[in-house]
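Let me begin by presenting the structure, written as structure tokens, before commenting on it.
Left out: one protein chain. Kept in place: all the others.
Each chain carries a letter (A and B) given by its place in the written order, and its residues are counted from 1.
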Amino acid sequence: MVDERASDDPLARARELSLAGLLGALGLLLPIGFHALGWGGRIFLPMHLPILVAGFVVGPALAASLGLIVPLLSAALTGMPPLAPPIALLMSVELAAKAAVASLLYRRLGLSLWVALPAALLANWIVLALAAVAAAGFFAIRTPPLRYLAAVMALTWPGVLLQVVAAPAAVAVIERRVPRLAARGRRGGP
Amino acid sequence: MRGPELYVRRDSPLHRLDARAKLIALAGVVGGAALCPVRPPWPALALGGLLAAGFALGRVLAATVARRLLPLALVIGGPLALSRLGGEATRLAGETFALKSGLIAAAFLLLTATTRAEDLLDAAAGVPLLAGPAGLAGFILRGVHLLGGEVVRANRAWRLRAPRAGARVRLGALCAASVSLLGRAAARSERVGAAMALRGFQGRLPPPPGRPLARRELGIGLLVVFASLAVAGVGRWL
Partner (left out) sequence: MAVSPAPVLRVERLSYTYAGGAEALRDITFSVAPGERVALLGPNGAGKSTLLWCLVGVLRGSGTVAVNGAVLAPGSEAEVRRRLGLGFAEPEDQLFMPTVERDIAFGPRAAGAPPEEAARRAAEAARTVGLAGPLLSRAPHELSSGERRRAALAAILALDPDVLALDEPTNSLDAPGRAALAETLSRLPCAQLLATHDLEFVGRLCARALVLVGGRLVADEPLASLLGDEARLVAYGLAAPREG
């Protein structure tokens, strides 16, 4: 029961924050569910899906914050992903980049989801490769970034496929239940 | 809905210590682990002993620690084992990786086992740069409870209606329930957002009510920082 024409800033910000919170909660719950079902959390990347969806429904700053926070919060609550080795930190930066790029292209610039989605995935991989090299440097390990990236992509392609299939559907469901999200790009919106 | 939370409900001196003091101590231990050399081994053993004392003070059982750290065995042990196949530099890198990762993982486990997530977030909210993210994290935690309840109810409903459902039916039910849950969550988030605005939300969550960090507790945190850095520093440079 919302009115997409109501443009009160605090109201819009509050709704955005609330939606981000719920998607972040899914980012915590989905991995638990996947692990409980034994469905290969590391392969299907369950945490990535809600954060990517958040990138399509909230503004860039909030989306990036969500990407940064959720892996760290999950690490603090459940121990997964681990903080040491710094897998949680790597996930933080890659998810932040993915969500921010998705939001910038889809919400701010109003581009098609089928442009924003691959761009977000590309941003994810680039940032992940750079972050991995930096983290490896902390442990005095020399890692060729492309080789690392190739290994990650080979392992996690089911998760990428899940995002490509499920994220657009999830965005459609959310936009149907929250009509104000239809306004984006030049038409306004978060 | 209970997930595999790390927090161990106890009444111990460490549980009662202010979360901010524990965060300061954690920073010291992480710094010490970063500086700590692999050889000689005594600085690492000293830091490990400090952490073990922490677990004892927090009345966290050794079995709990082992169970919680076990999932990291592959992530840390794998590279260590692989490094043994390389030259001296590679072996040293592997040992460094395993040592630092193990110490830092144990330090984080000690913090999260003895501190509630809400208290950690409140402590973080006291730092100006972290106030926003800490507020968002609080919302996420609240969302976990809201959604967790819905997931449990949905799970119960379809189990009652189809207790002996095959894999295909289960998968279909899971997809349908996920779509429904997502839509309901989105609609619910709109109402929660409206509730915030109706009570005066202007874009920033009010900071948590805070009391100043007691000197004694600050002192404890700083003592751990000093001890960790001193042990690692002496081992590295002397």
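Observations on the model:
By definition in this document, a contact is a pair of C-beta atoms (placed from the backbone, for glycine too) under 8 Å apart; a residue touches a chain by one contact, two chains touch by 3 or more.
The structure presented is a predicted model; accordingly, all values stated were derived computationally and were not measured.
In the whole complex the chain that is left out makes contact with A, B. Within the whole complex, the absent chain has one touching residue among B:6, B:173, B:192 or B:225, and that is B:192.
Hidden from this view is one chain, which touches subunit B at 118, 121-122, 138-139, 141-142, 145-146, 149, 188, 191-192, 194-202, 206, 208-209. Take subunit A: the residues that touch the chain left off the picture are 1-8, 10-11, 18, 179.
Please note the rule applied: only the chains that are shown with their structure count from here on.
Distance between subunit A and subunit B, defined via averaged C-alpha coordinates, is recorded as 20 Å.
Of all residues in subunit B, only 1, 3-7, 34, 68, 71-72, 75-76, 79, 92-93, 96-97, 100-105, 107-109, 112, 117, 120, 132-133, 136-137, 139-144, 146-148, 151, 179, 182-197, 201-203 touch subunit A in the complex they form. Looking at the complex, you find that subunit A touches subunit B at residues 1-2, 8-11, 13-29, 32-33, 57, 62, 65-66, 68-70, 73, 75-80, 82-85, 87, 138-141, 169-170, 173-174, 176-178.
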